[in-house]
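Every protein chain but one is kept in place in this view of the complex.
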Amino acid sequence: MDLLVNLCGVKLKNPVIAASGTFGFGAEYDEYYDISLLGGISVKGLTLLPRQGNPPPRIAETAAGMLNSVGLQNPGLSAFLSDELPKLRQKNTAVIANVAGATLEDYENMAKGLQGADVDLVELNISCPNVKEGGVAFGIRPAMVEEVTKRFKKHCEQPLMVKLSPNVADITDNARAAEDGGADAVSLINTLTGMAIDIETRKPVLANVTGGLSGPAVKPVALRMVYQVAKSVKIPVVGMGGIETGEDAVEFLLAGATAVMVGTANLSDPMACPKVIQGIKAYLERHHLSGVQEIIGKLEA
Amino acid sequence: MDLLVNLCGVKLKNPVIAASGTFGFGAEYDEYYDISLLGGISVKGLTLLPRQGNPPPRIAETAAGMLNSVGLQNPGLSAFLSDELPKLRQKNTAVIANVAGATLEDYENMAKGLQGADVDLVELNISCPNVKEGGVAFGIRPAMVEEVTKRFKKHCEQPLMVKLSPNVADITDNARAAEDGGADAVSLINTLTGMAIDIETRKPVLANVTGGLSGPAVKPVALRMVYQVAKSVKIPVVGMGGIETGEDAVEFLLAGATAVMVGTANLSDPMACPKVIQGIKAYLERHHLSGVQEIIGKLEA
Amino acid sequence: MKEYRAEILENKRIAQDIYRMVLRDEGFERALPGQFAHLRIPDGRHILRRPISVHAYDHDQRTMSLIYQIKGEGTRILSGMKSGESVDTLMPLGRGFWVPEGTKEIWLMGGGIGAAPLFEAYRTWGDKVKAVFLGFRSLDVAYGVDLYDKAAFYVATEDGSFGAQGYITDMLDRLLEKKRPDLIFSCGPVPMLRSFKRVMEKYPDVACQVSLEERMGCGIGGCLVCSCKIQSGDGWSYKRVCKDGPVFDLKEVDFE
Partner (left out) sequence: MKEYRAEILENKRIAQDIYRMVLRDEGFERALPGQFAHLRIPDGRHILRRPISVHAYDHDQRTMSLIYQIKGEGTRILSGMKSGESVDTLMPLGRGFWVPEGTKEIWLMGGGIGAAPLFEAYRTWGDKVKAVFLGFRSLDVAYGVDLYDKAAFYVATEDGSFGAQGYITDMLDRLLEKKRPDLIFSCGPVPMLRSFKRVMEKYPDVACQVSLEERMGCGIGGCLVCSCKIQSGDGWSYKRVCKDGPVFDLKEVDFE
């Protein structure tokens, strides 16, 4: 069974990557299983300087989904490079640095700060809905997507993947903008902006009022966008949004994703990623297919 | 207990309206309960000429949600006026004509065709994702929203409510465009475009490939948009998206909706609307409130 | 029709992935052959009900038997429910089989899980039902073959593990060459119904009714998702399986 995929030059032992923000820097999950069996890990979103993030409550449960407003709490790029990356590199899995900034200069400095860093891929988060400064603004207008991609790419030594926001009218415009800006891949979707209200207190559940919706609830929207984007760009697409099982992952692969990310499902079940890998394998076996390549983009529509 | 609300001059005995497309012309639900107890009914989306709609399968189940691609199957405006409206008018509930067109001329002709018709309100559907010609296109760009509203309004004798699409980057732009075009109210959200894949056949579940996502899964997105729009326009807002219970409805009312619509929940449970009305009442009683006015827009955020 | 919280009296595996569920509710309205029940899946994730045909209905006891096959998540969850639990049930829905005046002899033809609804027709019009034809993939998934004690009974499996080997429509065809009923009630997978329709084109004076399946939303006629193509006059239109059917005149059905 050949699960190997090639993501813009990066070889992943299987197409399952832990999604940014749901998996810390991997250590906590390594207590449950050897995280070397993952295709890759996209680490918690990094910024140049450390960030405390938003006040709690930062999470609200919704029907088959959840809202979060963590707001990029992270130790900052240099602490990541010195403290976390070396530990992560002991594991045999691709490491993806997920990075965000508030200004174009921030992004440029992030790219420079990552020069020489032993990460396999950089994932440019221009779509985080939970930070006030910048963040999501870069991810909405195609011209901005192209600009920030171009600026980052100029200083970026690693293959670059741009993570797209679903809070747009036509996500293919932004995917093409990222491609035009020099992205080597795109990943989607980040969270849909949502809200929950506590009717007893008459207040929003999240201290931040709104948050990012993720989990099974968003899967139909994510799958539609991955399908549309895969048809619109030539660079590879990494699909995510609500994947809980191998069957879910197969839907995204059929829709044209080269690899998938598993986010919220890690919160429901720390064993989610290995279960997704197992599920893909089982599907391929049941259909007598020799490898995952035989299903990528093979939707008959 | 005062459940009465005033929706741009139309008095509704309570703020619960059956959403377009999930309630036919009311007759089927009248076999379960007297539909006179509803605040209003928005009828199945009407077009000038009869439409057969899209081929089946037209529905796919998703996590706490569903996709539909009915595609505006309807008997056409004149059959509605002659065959359905008289029956509906025997019931003591507000009647809302939900109308859609493929061209600006269509919309104008619809407005004219409705002149003299005994409907309380017209709901302009410029956001149906399931028809190829026009439909959704009118609902995306603010300039188009304003234009189609203006043209329709010119010939429209009834109060006009514009139904907004959630498949946009900033829904407040479109809400303001509708207001500027002369809308007396806005309703939101229509469905989010989504997709589901049958991994055994490797085909989309829906014959139409994509469809509109509705149900509890979309509630957080709907609630966020209603909250944003209620703060952005002066005309009243009708909120919907995933409402199943009185508690759900109260969330939308707190967020600023003057009334709510219940759609998909009618499919899960034909008694959904009366249960929502009951649930709102129970909430008001439990909190010793004298009427629904005491909660509309009363979110503390 | 109404909404009930019906009690499960029995929920038992009767063949491979096939279960019989018996529901009771004091308020049950009388169900007719070919009508269906619309069951809510009791977890919060599946918001759509599942349509299941009435297999047998007893108005004295107010009990309804359903036979269902595990296909996906919904039916899998149903199969895990226990006696004593209750199921949110809409019933009786749709337009079932009907017997035109003057009908003397009825035959029943069903395949796979489509055999289930035919039994209530046999219970209701047993004196007129002279022959029953059931087709299954194999013995493992055959069920309800001992119920038709007063009719000529024909059974075929694709692999020959039970009854004749082959398609039940061929068997029916051979019998029709010798003998004709006034009316045939049928239900089964689309490929079977397609060949049934082809067979019956040779015998235009035999009236045929067929029970169709389509993915449903409301199940009561309000949402227009369960459309099937029905010929009317020169053209066709989409009819609602849940309300205009599920039983239609075979001649009018366009299987495409």
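The chains carry the letters A, B and C, assigned in the order they are written, with residues numbered from 1 in each.
As a convention for this text, a residue touches a chain if its C-beta (ideal position, glycine included) is under 8 Å from a C-beta of that chain, and two chains touch if they have at least 3 such contacts.
Every value quoted in this text rests on a predicted model; they were computed, and no experiment measured them.
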item	value
From A:G215, A:G241 or A:G279, residue that would touch the chain that is not displayed	A:G215
Residue among C:R20, C:H46, C:K197 or C:R215 that touches the chain left out of view	C:H46
Residue of A:G40, A:G65 or A:P159 touching the missing chain in the full complex	A:G65
Sites on subunit C contacted by the missing partner chain, in the whole complex	43-46
Residue numbers in subunit A that touch the chain omitted from display	21-24, 27-29, 31-32, 44, 52-53, 55-61, 63-66, 68, 70, 73, 215-216, 264, 266-271
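Everything that follows uses one rule, which is that only the chains that are shown with their structure count from here on.
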item	value
Chain groups still in contact once subunit A is set aside, others held in place	one piece
Centre-most chain [mean C-alpha coordinates]	B
Computed distance of Cα centres, subunit C from subunit B, in Å	36
Inter-centroid spacing, subunit C versus subunit A (mean Cα positions, whole Å)	47
Per-residue multi-chain contacts in subunit C, two or more chains	44-45
Of all residues in subunit B, the ones touching two or more other chains	60, 63-65, 215-216
